[in-house]
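The complex is shown incomplete by one protein chain, all other protein chains being positioned as in the whole.
Letters are used for the chains, namely A, B and C, taken in the order the chains are written, and counting of residues starts over at 1 for each.
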Amino acid sequence: MAGLGDSLLMQQLPSLLVAVPLSFVPLLYFLEKVGVPARGAALAGMGLCLLLSFLPWVEGTELPISASPGGWGGLLGIELLLDGRARLFLPVISAGVFVSALFGTRWSQRWPLSFYTLVFLLFTGANGLLLTNDLFNAFVFVEIAGIATHALVAFRGDGDGLESAFKYLMAAAVGGILILWGIVLVFTATGTLWIPLAAERLADAPPVFVAGAAVLLASGIALKGGLVPMHAWKADGLAGAPSAVAALLSGPILTALFGFGLRILYGLFGGFPVMEGASAVTGGVEGSFGVLGSAGEVRELLRGMVFVVAVSSIVAGHVMALAQSRMKRMLAYSSIAHMGYIVVGVGAGGEAALAAALTHAITHAFMKVGWFFVCGELRRTRGTDRIAAARGAFREAPWLGGAAILFSMSLVGIPPAAGFGSKWVLVLESANAGAWGGAVAIAAGGALALPYYLRIVVRGFEPGRPRAATPVPWDSSESPSCPEPAAELAAELPEGAPPHDTTGALGVRAVAILVCAALILGGFAGYGLLFSEAFSVATELVGSVL
Amino acid sequence: MRTGWALLFSVALVGCGIVTLIAGVDLDTHGAIFDYAHHSVQHTGAVNVVSAVLFDYRGLDTLGEATGVLATGLVVAVLAPKARTSMLSVRLSLVVLYGVALVLPFVSVLGFAVILFGHVSPGGGFTGGVVLASTAVFFAVVYTVGGQQSYVLPMDTQKRIENAAIAAFLLVGFGGLVTGGAFLANAATGIPLGEPGSLLSAGLIPLLNLVAGMKVGVGLAIVVVCLFSE
Amino acid sequence: MSVRLTAVVGTVAGSQPSGFWTHALEAPVLDWPGVFLAAVFLVYVAAAGLYLAGTQPRRTRGWWICAGVHAGGAVALPLAGDLLTFFILWELVTLGAVGVLWLEPGAPRMVRAYLPVQLVAAAALMGAIGMHVAAGGTLAITGEGLIGGAGLALLAVAIKAAVFPFHVWLVNTYPQSRPATAVWLSAFGTKVGVFALLRLLPDSGLELAGAIVAVVAVIYALSRRTLRGFLSFHIVSQVGFMIAGIAALSGAGVPGGVYHVGNHIVYKGLLFMVAAVLIERRGSENMYLLRQGESTASPKPAQRRDVLLLVAAAVGALSISGVPPFNGWVSKSLIKDAVEWPATYYLLIAGSAGTAASFTKFIWLGFVSSVVPDPLRRLSKRRSGRGRGKDSSAERAGSVEIAAGPEGSESAESAGSAGSAGSAGSAGSAVAEPAGRPGGDIARVGLVRGLAMGALSLLCLLMGLQPSWFLPPAAEEFEATVAAAVSGLWPVLLGVGFFFLLYGRCVPALERLPSGEGVARGAIAGFRRAIRAARELHNGDLRRQLGWAFAGLAAGWVLLLVFV
Partner (left out) sequence: MGAIIMTTVLGLTGIAIYGLLTRRHLIRLVICFNVLEIAVLLAIVYAGFVEGGQAPIVGGAEAAYVSALPHAVALTAIVIAASSTALMLAYVVRIYRTRGSVRIERVRRWRG
């Protein structure tokens, strides 16, 4: 691999990471016109993108890699910046999309071209969101990812999916507008959209302006990410989505959004000042939050707000998840809680806490993706994602049960799975930083979380099947109250499309689930690796801002 | 949501906005923005600075939004049942039919003109694309008879154009990458920028304008016509 | 010496090892309490495994895996050298027990009683470790305990060790599981909690509290009707002794307390084994019906085997009561010598007396007579209370049913689990249920089970006769003097006297003791209501969802503007 680091490929890697997934959008179309099946081509393309996303990890790569489409640089044009944070998250996004696409074979059977086109658009959006160093470009990518995602949610075309898609779209669109408002305020105050320059000029801006921009950007990201009190749409938005799409939404999209949030927080506002006691080498970070109040009380207010949001997300997420009878809704609420965990780590300040938050974001992506796959398998065999219907499912497919147990352990934070490590460090670090509420909430979160996962696992291992356990065609609606145009849809089914998927694709889905399981187990074994990387990345991130 | 609460929240947010704006009343943003107008001609050869910004400086944004339209068209086409419309089965009078027939060619030409001269005069790919889309919409509204949808172009061709436009955009991008050292590079590829103000100037911008115009025109046409046919 | 796991991984990655593992993994601590306890756990695993091997129905592979995880975590936990390992093993103990309980008949109820509190304990432990680190502590276990988060650690220990107000999970799970399963479970969980007290909070100063727990729990134990409910409360009581010993300030307290932990594992395991055999053979778990069942169901009991069982039961009873040559005497004497305050001392004496009284009851009801001796009542002859020999069995069973406290009524709920007073009573007769009733255990190989019990009995004797083999050499030598024997014996005599003279008089009062169930039920109901309210708030209205978002935005913005 000698010389790779200086090659054009590496220099332009950020552009390629956006352009290559995008180029598969027309490519798939034309390939299908000449008879190449979309699914194979799409999986090959995703494999290529996965390879690309690992390139920054090649020995000797010098980060950050900055590329600018058009070659104009950040001031005139758009800068894409591949820094340590992006290097950490890129493979997560790519792998998440790849396994989701593997798992989504069920969807690909009906409209393979549209499905994979939208997945590639989502992929583009997520990668771009992670890489871009330009405020408005970030808005464009967040909207592309959003459009692709809720389009996928609506894909099934039945009433429940549409309701979910509509709610999702309204929330995401309003979130996008809030982000755009924040961008406008920053632009008005600084005259640039390039984040580093804006951060520089923001230091001289009126504090009221900075406060408004910070609040609007934070609210927009929180609304898209689903933090209390902006979380209410999330379970509704995910409940009607196909499992593979829900996995895409909770894995890659949330990860990219978190990456974007970090760039805004650290790149634009200089990050939270490090709290007393947090292990930080760099000392206090003086960013634009310094404009807000030199006395420090505003910062403490900001931090207090962040902790309130985080702790209430944890509590509300877990409590609501306990109350659910459907798996997807339960998992969606659990995502809210886990976003709360991550925000605690971010708010605590300090490198170790930030690194813990980063690693938790990664592990959360994989364990949530894995759980959604399990949910999808259950829905395939049982025709519904009701928890009560899972009875006996794991008895029939013990490997699925094993994977479910593993994912649950990881989400709750029980030792042999990867989720434990990040949770452990989050508790230690947030306590270390004096964020008692956050530490206690994270520690207690597991106590709230275990029962609802255990409920499914136990139900799955119980003998017997639920009543009316015949697998139903995937496009029939479960809701008797909707006069569903199922017949209408069925009439449009292309010739030869099976009413519901046969066991032929089971192997692929099993591979998808087992990949996630292996990642989670391996994540624990390789925790030193993962964590030390995250740690150094966080150091670099904080250091590069200074 | 009760009216009182809604009023409270909207008033509170507007109040925050007022405070923010009052604080920023003496901000001089314009001085801080990069002065594209005095550099774009040397940089890109385009007289229309907005086009220069859209298709050269910030080409990635444009590419992104074009794909957004593509995604929208895709979903709307999937969600909408095809070739059935109840909304457009109204019979229109002869005056309308002939009037539109008279106007449509001019509108199309206008659309192409706006696209092709986008780098030297007000207009550009988006604007022209919307004009083109409007011709398709006119056509669909007026010439749909008896619930049977009619198109300027067959749906399949429209999709092909749409995808070809994205592909062309990307090809220009990759071409810039190979020859000019940056994705979507324009002048850096060595392409002659021509004399500013002439039709064949501004390097690749006219090409991208055309591509984007096609893309937006076809994409919006698909979206609107599909929504009609619901 | 710390095991630098990351050093290996980090070299592969070409990066500096840092963070998660490096300061986390320490070499095991091989001090006396840890090694002693691990060894006793190991011996007990062998004995209980032997016992279970002689039990029908055979446990499934999943059951054994869970049981193995439970016991394995407990064996390794005393040796843990750092808090991370300690926490992981603690979790394994909990999860193994959860798995075992799930695979029992009547599982949901038991798990509901067990899991939530244990999760709270785990969370509290995690929080305590976090606060300890935040206060500047390292993750290594040094013997000085936590320097921060003592309150949370105390909560975790109290729950895990089933200290009195937190004992509900214990008395609602062990008596409900199958008899042989209780044999396995009884040894590990609570002892882990007590050991955590030693490791995390060596200076807790809970001497008096432990003694109070010992007395209160023994009073509850005296009032129990079901055999394993009775034994379970005795676990709580003995945990009180252990805590008093470990928290005692003078030197011999810690060895005494830890030795008591080891002793207790052995003799309480033995007693649970005896209880399992009794339940199986007599077909009832109601202590008052043990003799009755025998007379009708099996007219000709195998006398020789019964005698052996009696011997095992007697060894266990004598050990737990602290009668001189047995092991309980040694550890109890050590503890009593170590405590500082007279009040603690006399409370412990009272606890010993109560223990002796209740185990006299155990032997009496199990092997001698089904009637509680009540000289006062026999004199007055005014009331024909329950438990009188002249009543017909049906009447007695009925009165048992009526007077059954929370324990009895819950047993009735969990019909189908191991034999219970309620089900026997509602049947209207004291005739033993068929030996092969669902959920019960029956002997497969009597010899194997006898072997297990015999081994534990011998161990009881050995630990009592040769304490110096087990106690640390540095600790104060225990001297088996006549004075020590007398001081061990007199509370026992007091207890035996209490049983024969006063117990029958006290039973009605004892059985009216309040139980903590109401609090737990109230907490659950409150939680349910909170969840319902939260669901009401999330009513799926899009406008409400957006409204919350705008409200959050407005609140944050206004707050910020006010401060800026």
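As a working rule, a contact is a pair of C-beta atoms (placed from the backbone, for glycine too) under 8 Å apart; a residue touches a chain by one contact, two chains touch by 3 or more.
From a predicted model like this one, the values you see are computed outputs, not experimental measurements.
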Shown chains touched by the chain that is not drawn here: A, B, C
Residue among B:40, B:163 or B:186 touching the omitted chain: B:40
Contact set of subunit C toward the excluded chain (per top definition): 535, 538-543, 546-547, 550
Missing-partner contacts on subunit B, residue numbers: 1, 3, 5-7, 9-11, 13-14, 17-18, 21, 25, 29-30, 33-37, 40-41, 47-50, 52-54, 57-58, 61-62, 64-65, 68-69, 71-72, 75-76, 79-80, 121-122, 124, 126, 196, 216, 220, 223-224, 226-227, 230
Contacts of subunit A with the absent chain, listed as residue ranges: 136, 139-140, 143, 147, 150-151, 154, 157-160, 162-167, 169-170, 173-174, 176-177, 180-181, 184, 187-188, 193, 235-236, 239-240, 323-324, 329, 479, 481-485
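Following the convention adopted for this analysis, only the chains that are shown with their structure count from here on.
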Subunit B and subunit C, separation of their C-alpha mean positions in angstrom: 74
Averaged-CA centre spacing for the pair subunit C and subunit A, given as whole angstrom: 44
Multi-chain contact sites of subunit C, meaning residues that touch two or more partners: 544, 546, 551, 553, 557, 561
Of all residues in subunit B, the ones touching two or more other chains: 16, 19
Touch list for subunit A against partner subunit C, complex: 59, 166-167, 170-171, 174-175, 178, 207-208, 211-212, 214-216, 218-219, 222-223, 228-230, 232-233, 235-236, 277, 292-293, 297-298, 301-302, 305, 309, 316, 319-320, 322-323, 352, 355, 414-415, 420-421, 424-425, 427-428, 430-434, 436, 439-440, 443-448, 450-451, 454, 458, 526-529, 531-536
Subunit A residues within the subunit B interface of the complex: 8, 11-12, 15-16, 18-19, 22-23, 25-27, 29-30, 33, 67-72, 75-78, 80, 111, 114, 117-118, 121, 124, 128, 136-137, 140-141, 143-144, 147-148, 151, 154-155, 157, 185, 187-192, 201, 205-209, 211-212, 488, 492
List of subunit C residues in touch with subunit B within their complex: 541, 543-544, 546-547, 550-551, 553-554, 557-558, 561
